[in-house]
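A protein chain is absent from this complex, but the other protein chains hold their places.
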Amino acid sequence: MGSIDLFDTLSPLDFRYYGRSKQAFGALQPYLSETAFVRYLAKVEAALAKVLAKQGICTEKIAKEIEKASQRVTAEEVAKPYVHFTATSHDIICSADAARFKDFTNAVLVPLLIQLEKTLILSARREKSTPQIGRTHGQHAEPITFGFAIAHYVSRLGKRILEIKETGNNLRGKLAGAVGAYNASSLLIKEPELFEQEVLAQLGIKPSPISTQVVEAEYLTDYCHAIVSCFGVLANLADDMRHLQRSEIQEVAEAFGEKQVGSSTMPHKRNPINFENVKSMWKTFMPRMTSVYLDQICEHQRDLTNSASSRFVPELLAGLYLATLRMDKVMSKLVVDKAALKKNFEQNKEMIAAEPAYILLAAHQHPDAHEAIRELTLKAQSSGKPLTKLILEDKKLAPYLKKFTKQQLGLLRNPELYIGKSEQKTESVCKDWEEALEL
Amino acid sequence: MGSIDLFDTLSPLDFRYYGRSKQAFGALQPYLSETAFVRYLAKVEAALAKVLAKQGICTEKIAKEIEKASQRVTAEEVAKPYVHFTATSHDIICSADAARFKDFTNAVLVPLLIQLEKTLILSARREKSTPQIGRTHGQHAEPITFGFAIAHYVSRLGKRILEIKETGNNLRGKLAGAVGAYNASSLLIKEPELFEQEVLAQLGIKPSPISTQVVEAEYLTDYCHAIVSCFGVLANLADDMRHLQRSEIQEVAEAFGEKQVGSSTMPHKRNPINFENVKSMWKTFMPRMTSVYLDQICEHQRDLTNSASSRFVPELLAGLYLATLRMDKVMSKLVVDKAALKKNFEQNKEMIAAEPAYILLAAHQHPDAHEAIRELTLKAQSSGKPLTKLILEDKKLAPYLKKFTKQQLGLLRNPELYIGKSEQKTESVCKDWEEALEL
Amino acid sequence: MGSIDLFDTLSPLDFRYYGRSKQAFGALQPYLSETAFVRYLAKVEAALAKVLAKQGICTEKIAKEIEKASQRVTAEEVAKPYVHFTATSHDIICSADAARFKDFTNAVLVPLLIQLEKTLILSARREKSTPQIGRTHGQHAEPITFGFAIAHYVSRLGKRILEIKETGNNLRGKLAGAVGAYNASSLLIKEPELFEQEVLAQLGIKPSPISTQVVEAEYLTDYCHAIVSCFGVLANLADDMRHLQRSEIQEVAEAFGEKQVGSSTMPHKRNPINFENVKSMWKTFMPRMTSVYLDQICEHQRDLTNSASSRFVPELLAGLYLATLRMDKVMSKLVVDKAALKKNFEQNKEMIAAEPAYILLAAHQHPDAHEAIRELTLKAQSSGKPLTKLILEDKKLAPYLKKFTKQQLGLLRNPELYIGKSEQKTESVCKDWEEALEL
Partner (left out) sequence: MGSIDLFDTLSPLDFRYYGRSKQAFGALQPYLSETAFVRYLAKVEAALAKVLAKQGICTEKIAKEIEKASQRVTAEEVAKPYVHFTATSHDIICSADAARFKDFTNAVLVPLLIQLEKTLILSARREKSTPQIGRTHGQHAEPITFGFAIAHYVSRLGKRILEIKETGNNLRGKLAGAVGAYNASSLLIKEPELFEQEVLAQLGIKPSPISTQVVEAEYLTDYCHAIVSCFGVLANLADDMRHLQRSEIQEVAEAFGEKQVGSSTMPHKRNPINFENVKSMWKTFMPRMTSVYLDQICEHQRDLTNSASSRFVPELLAGLYLATLRMDKVMSKLVVDKAALKKNFEQNKEMIAAEPAYILLAAHQHPDAHEAIRELTLKAQSSGKPLTKLILEDKKLAPYLKKFTKQQLGLLRNPELYIGKSEQKTESVCKDWEEALEL
């Protein structure tokens, strides 16, 4: 077969993101390459032989020889999956895929996602009290803290990790023959379903409840949904960070090598290329979920129109791995610019007081607090005077303001205190996920 | 506002599948129409008032008045969602959507899916011993039973029902204010998170672990995935049945009214229009999952670019409801033509014996059973003689055939017995799902 | 059949965007409703009868009666498409759809898109000299003008209008019978292809080059691509405008009614809800292109699995209409804030000079201009001194600066002049499209 110059590959995955990165190659090759596939086919064969020997259908000696051979087998030696006694090709293929995706999930993907989760928790905790203006519609709304915004992603990513773990560990194999009815195996084996169970247990997986030539499609469909929806969470985080890096906002920055030139012709620029890349990878891979949904449909006991398409599933897994790796690197070195946070916060600081003002006035029985504050807001805009000053000096409001507690008055004067439960929520979300994921 | 002539609507849902069907209208209007939406907004308001009263923030009298008003409120009276004390519009909207989708799931969708599941179980059990030639690549492969093929869908549909139930009952509300940090509510309420929990408990839902202006996106995303992947199972069943209705196969038929004309110009035709419709609805709705994945991305504490798109989610639910209703109707009257099943089975009956023959020969120590049978297969094709006859008369095979048990020889003579565990598996799958779904 | 309360409809199109808007209803109902569909079916029937009479197959009297009836026919009277002599249902349906989509394109959609194009041209021309900092990666890059940025959309929208026009006017009908081979019509008509041509010419459309039961799929596929890719241009414009409205940027604003409250609890906000809506509608409709691609596949002379799905195509057209209408309204009143444009421009004004500086130095034979300027850039950042000052005072650069023309030196001092061909290009693009679209 031989090898190919990396520059001659077609796939940007192979050329750009995997083939030239020791880290990515080391993580993905053992599970997602053709080499890995062949290795797992051999594993299934060995498991099958072992249980055949146990049942007395073949000798222990043969089983051991097969096991030995299967450990030596390389991609070069196995041109096509070798198919064994009573099994159909897809008994071996489906089971090998389930086993390698499961192992990849547990050995590579979930640990990496957990590493990112830890990075986010660290960041959320560190900045849990750093005021940031909350933004809705891209407009300044009410205050939160930077850590609180990150905690939102701690929670969403945490839930996706659980989903990936659960669906990845629930992938199923099969040993039910060409049409799923154990036609061949039931000729020789009394309890072919128990036999199937036992073989697959060697690989750490369970059988499909009922098969055609292939496993029920939804186990893989659910797993891919977990992958793709996790990708969506990363893409959302990437977008948020990108926008916070805009020249006019600059609340965060990707750490930048000292000699790095921002752009060949615009040396002052600090481009959010890593966050852009994560978003772009999501744009590449999210639509592939449609292929997975198309592959749910398989005629009768199987047509082969899912054959080529299902071979691309490992690329989806590689895509999420690469995006997570990049996201972790950039988030673990993310520079949070407190001066910029403060500057942006100040921009509409006065107006922010409007909401607590009218709520507290109403709570203290003002009959039409919302309208009263709205008028002062317009007055502040037209006069240029600070809204809080107008409120505190307003004669009609005075009787109500007298009833305010010290803390309540303090809030009017310092709207950056109006962060609600941002700090406590940040802390509790981080703690909950540390427990749920046993970090 | 008024009403619209059904013929003037834009949406095929409104005109064709819902507006003119008493059954569909009755099932969907209470949860998925704008009327329903307004009704649920009012429910959230009432729940909020009730707990506010309990906390002493408003009087019991006011809470009761609000509750009363909320029961009377009609779509006509509420032009836009009315927004209450400390709550932001999306506190009410997100919670109302979660509650109505949950109620729809439990009251309408799952019961209907279970009705279809029962129909499939009935059909699987009834035909569990009816031999059918299994098909892979559209080619005759090994025998199964018709019931076994249906049992495959019993299992896949069952799993989707559980998924829809689980994700539908895990939809989340919120009462965390404009940026999710309980800014306003924490001014007046000591434990705003407990308060949020208590209000939402009135509606039978839980809060989002952490919110921005809206609930974490993945609760709805997972629910939509359950819906869409369930749709895929129906589409696959529809395709299988469509193809079994081909003129050359005719193993099944949609029950047909006596006076129904197949086609205006081709009166002999029996078109599988219901199965075609289910497949077509899947083609309509499956791609909409991409909109749902796009809506995972929401900038900062929220942009409104998911506002219009999320309004179309009820259509997705309606789509699955309509397809399930139709599928149940047609499957419950499905005509299984045993004569046709037998005729198709006979077509390659002889060749079917090839597999058990070589497996049993190998099990009885024939050194190269696969090749021996392959040669006889070619001989059968060229000579036109039955393969089984050639096998049973072959001198070189005779020493091995002598070792065959009576049952094994019987299988060679009657390949329709070569159905493996089709019957037992059909039965066990049906039983497992009756238990899992408490049918 | 009757009518339905708008609040009881399922479709957000029917309830929210169409049923309650006189303008949208008036524009869409005559082409995209079921009423319209029936009216066009009748038109096809009338055209058919007219040509049948011309050929002497039916009498002139019958043809006139049919024509008369077809003008009176209402949706109420025609429960299902009535099918006539030698024609199969889909002869009538395909032709009616082609004719009504074509008419909609010419009478409604293209004129509205041209209205938006004019609005954009007006805006581009008005602001063609208004400096704006160009942004790449969300970072300040090199200067352009606001009009130049809009001209980009003039060009992209213009090209889409031509595409919609071309593909919409190239939609095809058919009159080739149940399997496309003119089986029935060739019994009675000598030249059934000429006959087909003549009937369709009455409706202003041409026949499909060869049909099955339906027209070749790609005519509609291309039209839908034109629609969806035009939607993408609007979505991009919406996103750009949304971001320019961010609190920290504020270069544009949607015109706002004086008494309009930005948000119930945040009265100071000016939310870009119209641009958000356009983006959201794109998220709703763009993925539906996948349904269109799925409908390219139709088994043999036709299966009906594209029947329900193709009924949703009018929604796609309505979606683009609604987004365009909204976009035109908001763009025609868009407020461009020159003070904000200037303020943002000033932010990195000094750094902007870096690029022309090194290019002009290089052009004047400086051996390593890029590195020289990069060093001064870093010095400017660390020292806080203006870059242009550092450049103009640098001793090593002096010999080269001496060679600069007055205009070149002026550019270093006033980077807002460094807008390249922004003005000329804006003007030429606007002129080109006025000519191409005959505005």
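Order as written gives the chain letters A, B and C; numbering starts at 1 within each chain.
Convention: contacts are C-beta pairs under 8 Å (C-beta built on N, C-alpha and C of every residue); 3 or more make two chains touch, one makes a residue touch a chain.
Because the structure is a prediction, the values reported are computed rather than measured.
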- Among B:T167, B:S208, B:Q245 or B:T426, choose the residue that contacts the chain missing from this document, as touch is defined above. B:Q245
- Task: Based on the whole complex, identify which of A:Q55, A:Q115, A:Q197 or A:T305 touches the chain you can't see.
- Result: A:T305
- Contacting the left-out chain in the complete assembly, out of B:H140, B:K329, B:K342 or B:H364: B:H140
- Item | Sole contact to the chain not displayed, among C:Q197, C:N236, C:S332 or C:Q347 | C:N236
- Query: What is the set of chain A residues that contact the non-displayed chain in the whole complex?
  - Reply: 1-16, 18-20, 25, 28-29, 32-35, 38, 75-76, 83, 88-89, 178, 184, 242, 263-266, 271, 273, 276-277, 279-281, 283-284, 286-291, 294-295, 303-309, 311-312, 314-315, 318
- Message: Touching the absent chain: which residues on chain B qualify?
- Response: 133, 135-142, 242-243, 245-249, 261, 263-273, 276, 290, 344, 347-348, 351, 354-355, 358, 370, 373-374, 377, 381
- Interface with the unshown chain - residue positions in chain C: 57, 85-86, 134-138, 141-144, 148-149, 151-152, 155-156, 159-160, 163, 177-188, 192-193, 209-213, 216-218, 221-222, 225, 228-229, 232-233, 235-236, 239-240, 243, 286-287, 289-290, 293, 296-304, 355-356, 359-360, 362-363, 408, 411, 418-422, 425, 429, 432
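The rule is short, and it goes like this: only the chains that are shown with their structure count from here on.
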- Chain separated most widely from chain A, comparing mean CA positions: C
- Message: What's the distance between the Cα centroids of chain B and chain C, rounded to whole Å?
- Response: 36
- Message: Taking the mean of the CA coordinates per chain, how far is chain A from chain B in Å?
- Response: 26
- Measuring from the mean C-alpha position of chain A to the mean C-alpha position of chain C, what distance in angstrom results? 34
- Identify all positions of chain A at which a residue touches two or more other chains, and write them in rising order. 135-138, 141-142, 243, 290, 355
